[in-house]
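Removed from the display is one protein chain of the complex; every other protein chain stays in position.
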């Protein structure tokens, strides 16, 4: 079933619950000889980790990654991958199980509480257990390794809309993304979002967001026909992230509103024999295979389901109740979802590069 | 790699090109004992087949399905599945390879012509070869079998927006879907679309569409955490269909614009111990597992890339050219995509039902 | 589940029953640009096909392969693979379903009759349906394509023991294999086997055989640690062939009787930097990865279960009966198993070559 595994030839399997001893990812199939130290992974973990601003959950986690296997010193004394499974482990250190005692019996609307119980007859209710977004820490760690497999590719994700407030496309400056707590490439929007998120937090409410991810440097030819389409792989990857409800490649839903000639990405001859494109409505794929243009996708995150505002619900005995989710929560999960979207893009592209090599040499 | 295979325990593999001798699907893992005759599959084929109105391609294909294996007469003389692979084969009968001679050397923008060549160094250019939407005939055949595995579920797909013109949600009447050539549940919209599509065709242009699919009767508990989320499976399935560029579950991108309390689907106790939901923003999933509400997804189809309007392009020698795609094409591929969306929903849900049974008995 | 699929990146799926309209293999993931015509496959089919001597079943099948997809003419007018699924189809032409009417209700001992009924509650009893060795025709077709992926490798299988009578290892001459109806590399043994098989046939009995397969030219480095061991892949492949009950790599069970120093394959430096081995007890693998020596495996085929000698059995009503299997059967299935063993070796090695390329470039 591989329900906790993703990928085709580069495969990773994650384990762990929000309030268990820790979590991890076993990355299998990684090429040998890639330099890899925990310090190389840590910056990506730090970008996702909680408690770095007042706009995210106040849970404090070092999210320190330990490489448990799959690396060894090469002849030059440099630690590199060996081709065997790489287990990346992260300890949980700031679990406060008592915070969740109240919801052990009540189903939080929008959460997996009821569905896990309906499916399994049991759930680890502490912090959402396996359904917690804490699982994505393991993806970010695996994604950092995946980047090493695709040095030709640069991946940048950012929040392009928060609480319904869009950035100005003309104002996008990738250098700004790290200068604010929202992964926002438009400083004016970032300023507005401070107020938006602050108000949502104070109101006991929460906000949704849309994350855009751009991968440049992907050569033409990655991906595959039919069920291995790059679009399909990306959609599957992104929609496996907690709280996502939609995914688009290129113009996505807007493409459905264009006429054929508007949507066409005209080509002209480039000096290197490769086409120059007049536009990128397609988002870097045609027939499921990369075109050589930037691969662009957008992911919709719903507002955090954990809110202080009471919502009608039922308990495990089937009785009416009301749920207010106390505890430490992100007022907008889309923000911290940004590094996760980047990680999934890296994992999909690294997998596709290896698959392409398998079939086409 | 399984690039031409979809599913986890109910798996199907398709083969075939647009202008080869035929195409087919091998469906593996189907439960035994299900009544299955070619006549049971044919109505679904007929819904997708070309040439049924002036709003679709004029290619004439009977799309007659032949069951080549996996069925046998039971003790009552009824033809049923045996649990072995079911090969569903469809002959191509109306290929006109001469129509495509011009594009053998030129890359049609928006099509897979350039990317297949970039990947494989060769492509069957006749009618798009493997990248043709003709492949979806095999999915519809497999989907018809999948429906027999999930008799408790009713699946209905319809076009909810065409060329930017939306249906009126208040006017939706599922009984109307079969009364017009657009799978449109709103008769007034269907009337408007006649003009829209007609004009696009006359202008040598094309239109996009958005297809919505609703599955009722799905019990709570199908799907799985993390990489096996129902949302992820559906996204992967839908984005493997030709010309799709976006997918949403429930409110999708709109959910990103709601506040937490607006997006919450409040629950109250039902008489059967199951919750009654006040709304279905989530589209029938929570934490990747079905909630018992209708599963709702929407799929964006770009406008047909094959248009008569000339578009700048290059040829396989890397020289500038212009491409006008003559031949017989759908002015709006989203229309005939509707039965394919239904088929993929059926295949995903049947697979999930079987997976659930494997793990949870 | 992929129960009718084999392989990791080069995957094939077979379909079809003994007395249905035909059978086939869909080979997915094949590299593009390999010359492939039906005529290239046919010689391998002819080696396996029934009715070529009085020592095999008298069923007459042309076993003509039709390539239904996945090939196209390249710029030189040569038909080559395109990288899309290759469907190889073989029609059944000499089914005599009446031969089997008697066993519709009775379970032939050693056959899958009872177990299919126990599992599925229904079976296609004509000629054994899906459990017939006729399925292996599809493997041989797929194997012929696989050989084109590994031109550096030469694969030779032969019968090394028949009815308990072993060949003389010192007399092995690969050129003799095609000179007798037993795939026997020892002419003296072939002579003896004529009598053995003839007597078994006349007695209404049957014989077992052991097939050895040698692949030369496999470079060091194919295969993988742990669950992807070359040994494990080969064992799985060989034991999926009908009537097989054992598989060995290298010295196999005899290795269990050697002392460590006897079993060691000593190495010395070769002129090309590669080791020269003093022996090949290991059969060309160490730690699951190829050593550069010939890959050697042996496969045990039980005697044909279909015999004229009556055996006690039960019928589907659970009553005592006796079964004599009339019809046209191989007195020794191991003989015609030889080309199937070769095909599976080719499919495993081609898959491993591609996997190695994916991970190690």
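Each chain gets a letter, A, B and C, in the order it is written, and its residues are counted from 1.
Following the convention adopted for this analysis, a contact is a pair of C-beta atoms (placed from the backbone, for glycine too) under 8 Å apart; a residue touches a chain by one contact, two chains touch by 3 or more.
Since the structure is predicted, the reported quantities are computational estimates derived from the model, not experimental observations.
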For the full complex, contacts between the hidden chain and the displayed ones involve A, B, C
Which residue of B:16, B:50 or B:83 touches the chain not shown here
B:83
Answer key for A:119, A:147, A:229 or A:257 versus the chain not shown reads A:119
Even though one chain is hidden, which residues of chain B still touch it in the full complex?
9, 29-32, 83-84, 225, 354-355, 357-361
Touching the missing chain, which residues of chain C?
1-6, 8-9, 14, 107, 109-112, 114-116, 118-121, 130-131, 135, 161, 163-164, 200, 205-210, 219-229, 231-240, 242, 244-253, 255-269, 273, 275, 278, 281-283, 285-292, 300-307, 309, 311-314, 318-320, 334, 355-356, 358-360
In the full complex, chain A touches the hidden chain through residues 1-5, 8-11, 13-17, 20-24, 26, 28-29, 32-33, 66, 68-70, 72, 74, 80, 82-87, 119-124, 129-130
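Operating definition for what follows: only the chains that are shown with their structure count from here on.
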Expressed as a multiple of 5 degrees between 0 and 180, the CA superposition of chain A onto chain B rotates by 180
Does the chain A and chain C pair touch with the same residues on each side or with different residues, judged by whether over half of the numbers are shared?
same
Averaged over CA atoms, how far is the centre of chain B from the centre of chain C? Could you give it in whole Å?
38
What whole-Å value do you get for the distance between chain A and chain B if each is reduced to the mean of its CA atoms?
26
Note the residues in chain C that touch 2 or more other chains, in rising order.
9, 29, 32, 83-84
